[in-house]
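Only one protein chain is missing from this complex, and each of the others stays in its spot.
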Amino acid sequence: MQRSFVYKRKVNYYETDKMGVVHHSNYIRFMEEARIEFLEANGMSYAEFEARGLISPVVAVNCEYKLPAVFGDELDVLVEIKEYTGVKYIYEYLITKSQTGELVAKGRTEHCLTNKEGRPIIVKRQFPDLHEIFAKLVEE
Amino acid sequence: MQRSFVYKRKVNYYETDKMGVVHHSNYIRFMEEARIEFLEANGMSYAEFEARGLISPVVAVNCEYKLPAVFGDELDVLVEIKEYTGVKYIYEYLITKSQTGELVAKGRTEHCLTNKEGRPIIVKRQFPDLHEIFAKLVEE
Amino acid sequence: MQRSFVYKRKVNYYETDKMGVVHHSNYIRFMEEARIEFLEANGMSYAEFEARGLISPVVAVNCEYKLPAVFGDELDVLVEIKEYTGVKYIYEYLITKSQTGELVAKGRTEHCLTNKEGRPIIVKRQFPDLHEIFAKLVEE
Partner (left out) sequence: MQRSFVYKRKVNYYETDKMGVVHHSNYIRFMEEARIEFLEANGMSYAEFEARGLISPVVAVNCEYKLPAVFGDELDVLVEIKEYTGVKYIYEYLITKSQTGELVAKGRTEHCLTNKEGRPIIVKRQFPDLHEIFAKLVEE
């Protein structure tokens, strides 16, 4: 079980914009990559979620930009679950430059849990095994 | 019926890269936008295709870059069907700057026609109305 | 002067994801498109900003997702400046479906104003004409 997970990824050329820095919309994508890897590292996968009829849409995103990343930078995306209520959960992210440790961005995403028809589910009752993992992953 | 269709679109900020020009991958997307509008202008829509169980995957793309477009440029994407065989068809595109007429890029996409299971279909037999439109749209 | 500006745009095919809806990261891009058009509608342009050495980086973004948009939807992005302090400003956005008026997403972006070297500037002193426009655009 990895409550704090660091996802590493390099900045791609096509992710920069004419200011010479990573376009701000791309950090939202980096956070998605990070939480997918975080779930995998903790024995859960989107593929399994979908196979079991569990959908986890993004309800809200938030990102504060501190320092621009540039092409060639390697980033560390630290991801943690900060809250889990049984019907929704919240991730927080710290994106830093791998080489210097400088803070690039801070993010937060909120997700609900629904069935394929989009109706909210009670994870504890319908997916007790996942409920247990989520509950353990929440930071104390 | 519009055999030659011009789709207009402005370059977005997030479509530029650190060279200060439109990233080359985005022209592939501009071509998709253009052919969707071309189909609509000719009484066909992706929505209708999908509702009728017709899929039209891209089999090949091709793009030659002549002059970089920059943020704020308005582009004219001229699109035409160059070939239609009943099982596949080919679009060609000329992308120019609206204000100067300068050639930015030349493109070509090849598509097949399949059912939802991905098996090739005979458009003439299964979708005679679409076959007729495609046949008329092919440039003489 | 248009304090409330509505930017219209269709959802592109490549903006959808495997859930069949617009990927959540793309709304961040739609908001950028909207504020650029908003500035143009109010006599200011990114091109002019850059020519005069004024940079306006995104400091924070925020988006709440209410209802997924799908391929073919036309969206209305309502954009307004909610706050302007002379050194930074805040936009708010309401994204609705043009045809039904249903709320798709609510957004907010915060921007600072710097010179090319990234140092904060006093807009009032260095760009009094822009200061006046910004001040007038802020919602009462």
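Order as written gives the chain letters A, B and C; numbering starts at 1 within each chain.
Criterion: a contact is a pair of C-beta atoms (placed from the backbone, for glycine too) under 8 Å apart; a residue touches a chain by one contact, two chains touch by 3 or more.
What you are looking at is a predicted structure, and each value in this text was computed from that prediction instead of being measured.
> Among the options C:D17, C:E40 or C:D76, which residue touches the chain absent from this view?
Considering all chains, including the one not shown, the answer is C:D17.
> Out of A:G53, A:G72 or A:G118, point to the residue that touches the absent chain in the complete complex.
A:G72
> Give me the subunit C residues in contact with the hidden chain, please.
13-14, 16-18, 20-21, 23, 25, 70-71
> Mind listing the subunit A residues that contact the chain we can't see here?
So the residues of subunit A touching the missing chain come out as 12-14, 29, 32-33, 36, 45-47, 71-72.
> Residues of subunit B in contact with the chain that isn't shown?
19, 24-26, 28-29, 32, 55, 57-65, 68
Convention: only the chains that are shown with their structure count from here on.
> For subunit B versus subunit C, what separation do you get between their C-alpha means, in angstrom?
The mean C-alpha positions of subunit B and subunit C differ by 29 Å.
> Using mean CA coordinates as chain centres, what's the gap between subunit A and subunit C in Å?
25
> Residue numbers in subunit B touching 2 or more other chains?
13-14, 71
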